[in-house]
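All protein chains but one are shown in place.
For reference, chains read A and B in written order, and residue numbers begin at 1 within each chain.
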């Protein structure tokens, strides 16, 4: 690790926007997206599709109407939470591949709290309280699911990459067990492995009738700000970032590295758990056995695309959400496989991170400083 | 791989085997159960071993590789595609088609290794990003091409999946395979044999040759390696490409050795399990192989226990729940890692680009 990196980057004071900053921060990513789309167009054209129609469908499906916009935010909410989760991990020098499991467990826990708590207390729970309890329990479950690998890493040095992968599979099996057995919706007509519907009092009310746009998206945006504030404005954030950049230096600086690792992983897990809890309380009102939608893995790409910065994560989530949401209309119009979306997403990630390629194509000067996103899993 | 680790792993595998044998002994001969479990263990472990070897080569030279999954998936697809293409369009006989398919699979893995090296060594793209790009790209490209080539009516094969040329033949070790019952263990397909051989070759190369020494030097302390005249970038390029070829062979296992068909996402996360096996094995080929065998044994445990579900004594009723039994490999891994093996040490410069 280079000497300069020992010093965590303090928030840079606002400076007048000059050309090169504009180019580096905004233009290069935009050009990367444009380049990926052009390459994608070539692929569509090559297989006999109509790229213009495909992209028209993509745009219409993602932004073409109020409903389309609303659906894009529905896709974006879990992406933002899960993307922030991975980003917080990366900032702490931890690679959390376990978003998938933390999310599933958060969803299971939140739905349990949503349908079972009134029965346990033998009483109606006031809506606000019940919502907070459900979401809170979901977050807690995620925090535990992320915290265990964190604890094991801090105490025994067991690698968090293995343990988060293992915890994914454990969550998958346990969720299947619970949703097929103890937590299965007991209504006689139900054949699906899913929980009962959560109580009305645990449901986050819709904002607009007939649209699925929900408070979760607003919460996600607020939380992105919260994560930024936490990471760059608080002592804890400073400790997480310092530990992430160089644990040895952090130790010399008097930071309790073990504790910081546990906190960072728990926080990461809590955010992923929240993604699951919000899907349950604001959208589906129950948890259904996953055809895993791959949020946990998409979240890695989103965090990397957003350069582990909360604002970047929000933008990357919106981009991914728009593409996933617009894919329906695109497929309806052109009948090309939705896999094209994955190809374009991979290319975007490639060009945004390998900005040297984009700079070379468009002859843009390379900046002096380099940004470190992750540190692999060296010490 | 140290003695402590080998003993623990042997005990765990023996423990898993004996539970099943104890439960099933009333209806089936213990030797038959044992043979069947070992055979399952070996075949499940094959792609994991190769994937973990891929990771070991890459990371020993200082390049993190989370793209193993994508490398295996792409290799599985293109190897299979080549074999049916040759067999169906050019009427090449099955065996050469399959062998050329394996070669193309290895080549595919190698090319993706080259891409990974190019991005992470030359462009100094974050290595996790580069690996993630390979994973997403592999999912997209294989799914997309699979659809375009085989599903649409105008495709070259007329919208149908053509009859695949089968799978690689079983190679039985003369003598050993003649042993009654247990001899079945010595009847394996070529990639399974190759994987085992490659474990020892890799171990020799990494720890007993000049090349291995240089590789490890580049992964541990690239600056020092550079000062003594080792070309850091070159070493990293070659090792990542070697790794890619190994992952490619692992990919070939899925479509050319195991079953003669391709499915989108058919690698099912085994690339990530390989990654875990590599770390579990402390970045050594022998350790990685042992870890892959533990996963294989756990899978054999799970499958075989289901056969004897009705024989499970009531006090062990939890073993009847397949989801609970399904937790075995994962919980085991975590316990071993946390309690018995403890700290693993990655190559010091793993994941960091080298800047002169």
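In the analysis below, a residue touches a chain if its C-beta (ideal position, glycine included) is under 8 Å from a C-beta of that chain, and two chains touch if they have at least 3 such contacts.
Everything below uses one rule, namely that contacts and distances are computed from a predicted model.
Chemist: So which of "Sulfurtransferase complex subunit TusB", "Na+/H+ antiporter subunit E", "Membrane protein" or "ATP/GTP-binding protein" is the UniProt name of the chain that got left out?
Modeler: UniProt protein name of the non-displayed chain: "Membrane protein".
Chemist: Touching the hidden chain in the complete assembly: which of B:25, B:124 or B:184 does that?
Modeler: B:184
Chemist: Using the touch definition up top, pick the residue from A:167, A:193, A:263 or A:315 that touches the left-out chain.
Modeler: A:193
Chemist: Can you say which of A:63, A:215, A:232 or A:362 touches the chain missing from this structure?
Modeler: Missing-chain contact among the listed residues: A:362.
Chemist: Return the single residue from A:102, A:242, A:281 or A:331 that touches the missing chain.
Modeler: A:331
Chemist: Contacts of subunit A with the missing chain: which residues?
Modeler: 19, 23, 34, 38, 41-42, 45, 47-52, 55, 71, 74-75, 169, 172-173, 176, 180-182, 184, 186, 189-193, 279, 283-284, 288-293, 324, 327-329, 331-332, 334-335, 337-338, 361-365
Chemist: Pick out the residues on subunit B that sit against the missing chain.
Modeler: Given the touch definition above, subunit B has residues 27-28, 32-33, 35-37, 39-40, 43-44, 143, 146-148, 150-155, 161, 163-164, 166-167, 184, 254, 258-261, 263-266, 268-269, 299-300, 302-304, 306-307, 309, 322-323, 326 touching the missing chain.
The rule is simple: only the chains that are shown with their structure count from here on.
Chemist: Roughly how far is subunit A from subunit B, going centre to centre by Cα mean, in whole Å?
Modeler: One centre to the other, that is 29 Å.
Chemist: Any idea which subunit B residues touch subunit A in the complex?
Modeler: Within the complex, subunit B contacts subunit A at residues 64, 119, 123-130, 132-133, 135-137, 139-141, 143-144, 147-148, 154, 264, 272-273, 275-276, 279-280, 321, 323-324, 326-327, 329-331, 333-334, 337-339, 342-352, 355.
Chemist: Note which residues of subunit A are touching subunit B in the complex, please.
Modeler: Touch list, subunit A to subunit B: 1-2, 43, 47-48, 95, 97, 152, 155-159, 161-163, 165-167, 169-170, 173-174, 176-177, 180-181, 297, 300-301, 304, 337, 339-347, 349-350, 353-354, 356-357, 370, 372-379.
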